[in-house]
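One chain of protein is taken out of this complex; the other chains stay put.
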Amino acid sequence: MNDASMLRVAVVGCGYWGPNLLRNFVACPHTRLVAACDRDAARLQKALSAYPGVEAIVEFEQLLARTDIDAVAIATPVATHEPLATAALETGKHVLVEKPLASTARGAERLLRLAQNRGLTLMVDHTFVYSGAIELIKRLVEEGELGELYFIDSVRINLGLLQHDINVVWDLATHDISILDFLFGRLPRSLAATGSCHVNPELEDVAYLSLDFGGNLLASVHVNWLSPVKIRHLIIGGSRKSLVYNNLDPVEPIKIFDRGVEVGESPEERARILVSYRTGDVWSPHVPLIEPLQRVILDFVKSVKTGASPRSDGESGLRVVRVLESAQRSIKAQGGRIIL
Amino acid sequence: MNDASMLRVAVVGCGYWGPNLLRNFVACPHTRLVAACDRDAARLQKALSAYPGVEAIVEFEQLLARTDIDAVAIATPVATHEPLATAALETGKHVLVEKPLASTARGAERLLRLAQNRGLTLMVDHTFVYSGAIELIKRLVEEGELGELYFIDSVRINLGLLQHDINVVWDLATHDISILDFLFGRLPRSLAATGSCHVNPELEDVAYLSLDFGGNLLASVHVNWLSPVKIRHLIIGGSRKSLVYNNLDPVEPIKIFDRGVEVGESPEERARILVSYRTGDVWSPHVPLIEPLQRVILDFVKSVKTGASPRSDGESGLRVVRVLESAQRSIKAQGGRIIL
Amino acid sequence: MNDASMLRVAVVGCGYWGPNLLRNFVACPHTRLVAACDRDAARLQKALSAYPGVEAIVEFEQLLARTDIDAVAIATPVATHEPLATAALETGKHVLVEKPLASTARGAERLLRLAQNRGLTLMVDHTFVYSGAIELIKRLVEEGELGELYFIDSVRINLGLLQHDINVVWDLATHDISILDFLFGRLPRSLAATGSCHVNPELEDVAYLSLDFGGNLLASVHVNWLSPVKIRHLIIGGSRKSLVYNNLDPVEPIKIFDRGVEVGESPEERARILVSYRTGDVWSPHVPLIEPLQRVILDFVKSVKTGASPRSDGESGLRVVRVLESAQRSIKAQGGRIIL
Partner (left out) sequence: MNDASMLRVAVVGCGYWGPNLLRNFVACPHTRLVAACDRDAARLQKALSAYPGVEAIVEFEQLLARTDIDAVAIATPVATHEPLATAALETGKHVLVEKPLASTARGAERLLRLAQNRGLTLMVDHTFVYSGAIELIKRLVEEGELGELYFIDSVRINLGLLQHDINVVWDLATHDISILDFLFGRLPRSLAATGSCHVNPELEDVAYLSLDFGGNLLASVHVNWLSPVKIRHLIIGGSRKSLVYNNLDPVEPIKIFDRGVEVGESPEERARILVSYRTGDVWSPHVPLIEPLQRVILDFVKSVKTGASPRSDGESGLRVVRVLESAQRSIKAQGGRIIL
């Protein structure tokens, strides 16, 4: 690919996630990292020390004014996602936003409409849905390998890293909700959530979400910043097989269990709920190691070039924010059910 | 102890749990197993085959008429707990009931009042609260080893054994709720629960309970009959230390983690919620292997002999049933909050 | 099967293993347990308490004189295996001996010859080779699923149970050596072993065996009575796939790894030993739960009835004792190589 056809990008925000974006835009053969921007000049300088050719821009307005930048990737605090993305779209730039897309569903909707009106790509970086493991799980679900889905149980707990501007739901559960959104492509029908605050009296550090996807499919999410042990598992129970994804197991991250409950076939057996248990092989498919963020960027480039919707498009970004917002409301109501 | 001072007992119900009671009453030096009772004569015969001196009684009424029986242990389907225990108390017999005490809080209350009026022991077999591990955990909590409690997360999931008369909450969560009741000796302030039915359209096989114990202490219980993997863990997060109890680890069932989040001391630090993470040693105390059911029986005998309340007395049995009943109602309301 | 065709057996020795034999002979539809024998009358009585119809015989000579006993199963200290089995064979009884067959290769040979001369079944109870897991492993090896075998590594370590009459090699390594003998049906070419004594100055409680099976196939056995952790694993590395058998994992005892080293095909590549690593799926076949000792007994009965050689016949018993004896010699020579 010659230089002219490369997407010229700038990264806004050089805190925790920004440096990953810098590294991946530099590594991507289809993008040219033109500049990075951060209000904290020292942090900006440090983040760019390994990329001598990339410009450091402290003022975001200055970056907006640049016509040699086609797209911006925003990795700033959540509350600033909407204003910064709005400004970028208004100057005709394609936008990739760190998850979650915005701090309110309204804000996410406004961004979505603005991008549509301008014919620009608006994408949210739901990194996990670009991982090999989650792709494989989606395929298994869609091909019916698991049969009818019964329940999904996701646990994402560990000690830290506490955020100062958002609670554990907006920080960690965003991953789980975006994975569920990728699997089903729709909102849950309703949800109920509980949580509590310990370290910061304003921000929940422990939370439980229960999402009803209809058809008896119950999804649960447990997120926790205070757990002494680190657990990252996703259990999907199905009528044919079941699956466990353990993100911390480098050797066998996904296991498919050929086991389940069989209900008797004859009417009498069904009436008496005569069940038997089937226990078969366990199979752990090899999951290739590919950095998901590299694939996020490739999908972003493709969307800009062709106009095709990226996998984690503004629509999915909006749905995820809707769920987060509803979970927040349910927690404040101590578990009250919210219809979506 | 001479024979005259031994408690003369009969076991009612020889299904899943009854044989454990038979074995433990025979082994206990303070009890004499006089008889066992089951409507299914073949099952009764089989259960008694190893105990030639124990009488087989098919009709419960016949057992009630016996004056050489001081106490009965009831291990029948939950719906029959109240009528059978009522009849036994009315003929002056002390009663030990398999968990849960009754199928309704009203029924549990009636039993409680009846036993008090008659001056008889009414005890529920919350086996877990007599285990060495749970005793140790209670001691650690009470001695302040964990500091202020932040959250409790209990997961009790595996494939089967599905019950035909009660759902997974009444079957499995009874254990967790009785453990919480033992730790705190009081009802949660409120709860919210969700669940769904897959194998039997009437009985939930997956459920999540969220219990608010006040003071920001949130307890969660996940019970599941359809999980491809077996998990039995109890995580207790505290301000000083945290604890994980893994019931499936025979070597290190309890681990105490000297780690947590430290919030800055100065007002400015607190205002900015400056946190740091402390990571210290992990300590796994040796938990002696004692069969909890043997200790249930010893406590029952002691209560009958001295009039002292047993650890899992009728009051705690009632509180546990109240929580179960409320959880059931919340599930039907799809997560609605129930004040207790 | 009518009673007349049932094999009439007696168990000799009611210590650790004897009660398992009693239970399994009673459960087997093709055997009738006539009597049990132990010099310790109290122990004998206790072992037989659950089997009222079985005769207690304290004197072994009395048992030998009985003509209504077709076969004896010997579960006494190793040093007594040869004399007891000899006496039993000489009175025309078929013999099943607990592992190892005898305490010397000479003794094992004498037993073998005697049984052949008398036309009687002589079988050793190499329990493991009747387990579902080891059967499956043998099948995988024979079908070439693993390709050419490179190495076998067996670890069988834990705290206790120390024996008083034999060292850890004769106690634990017998299992591993009998498994290797089942897999290959032949002696290793040579071996070298080391070990040391700590608790009892006469008996090794830690030992390492290295067995050369020819063709670059190296097998290693680590047995240890003093390990703080319990490990039971068998790793088989092959040119196509590799296998790990973890006897302590009830869910996935056997895992087959589709991974290995590929050496370049072209002569230049081979010359430069250009290797690449292949990492594929992991597959854990379901292993049915069958008590191996039940199948030992069925094979014994079949051998007596038909004259067919049992799987763990006297020949394999002899080979295993030869390896044990050689390992003992090598340990005394501090690792000296012994040709078999």
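Chains here go by letter, A, B and C, matching the order in which they are written, and residues are numbered from 1 within each.
Going forward, contacts are C-beta pairs under 8 Å (C-beta built on N, C-alpha and C of every residue); 3 or more make two chains touch, one makes a residue touch a chain.
Fair warning: this is a prediction, and the values are worked out from it, not measured in the lab.
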{"item": "Chain not shown: contacting residue from C:Gly18, C:Gly107, C:Gly132 or C:Gly260", "value": "C:Gly260"}
{"item": "Given C:Lys46, C:Arg139, C:His198 or C:Arg329, the one touching the chain that is not displayed", "value": "C:His198"}
{"item": "Residue among C:Met6, C:Ala56 or C:Leu226 that touches the chain left out of view", "value": "C:Leu226"}
{"item": "Interface with the unshown chain - residue positions in chain C", "value": "150-151, 153, 157, 159-160, 162, 164, 190-192, 194-200, 205-206, 208, 210, 212, 216-218, 220, 222, 224-229, 235, 237, 239, 241-244, 257, 259-261, 263, 272-273, 275, 277, 279, 330, 333-337"}
{"item": "Touch residues of chain B, complete complex, unshown partner", "value": "251-252, 258, 279-286"}
{"item": "Hidden partner chain, residues of chain A it touches", "value": "50, 229-230, 251"}
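Everything below uses one rule, namely that only the chains that are shown with their structure count from here on.
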{"item": "Identity of the most central chain, Cα criterion", "value": "B"}
{"item": "Gap in Å, rounded to a whole number, between the CA centres of chain C and chain A", "value": "54"}
{"item": "Rounded Å distance between chain B and chain C, as computed from the means of their C-alpha atoms", "value": "43"}
{"item": "Centroid distance [mean C-alpha coordinates] between chain B and chain A, Å", "value": "40"}
{"item": "Residues of chain A touching at least two other chains", "value": "279"}
